[in-house]
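Mind looking over this structure? Questions follow.
Note that this complex is displayed minus one protein chain, with the remaining chains in position.
Up next is chain A:
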Amino acid sequence: MAGKLKIRVDQDKCQGHARCKSLAPELFDLDEFGNAHEVGDGSVPAGLEDKAWLAQSNCPEIAIEVTEE
């Protein structure tokens, strides 16, 4: 069984496409300029793993890292 997932948005790569916020609003938030960051410490609650991977695979800037703890 895989461990818990953690997400992180690379602030240098994010350009504010906001695909992650649209696909996984529980996991990502946007700042006043529309650039994304992970909610809280980036821990993915159980049941939202698919959304984390979906957001990751739709980011045009490859700015989202998903790691297994």
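Points to keep in mind about this one:
We adopt the following convention: a contact is a pair of C-beta atoms (placed from the backbone, for glycine too) under 8 Å apart; a residue touches a chain by one contact, two chains touch by 3 or more; residues count from 1.
Operating definition for what follows: contacts and distances are computed from a predicted model.
Matching "Cytochrome P450", "Sn-glycerol-3-phosphate ABC transporter ATP-binding protein UgpC", "succinate dehydrogenase" or "Putative spermidine/putrescine transport system permease protein" against the UniProt entry of the left-out chain gives the name "Cytochrome P450".
Counting over the whole complex, chain A has residues 15-19, 21-23, 30, 32-34, 54, 57-62 touching the chain that is not drawn.
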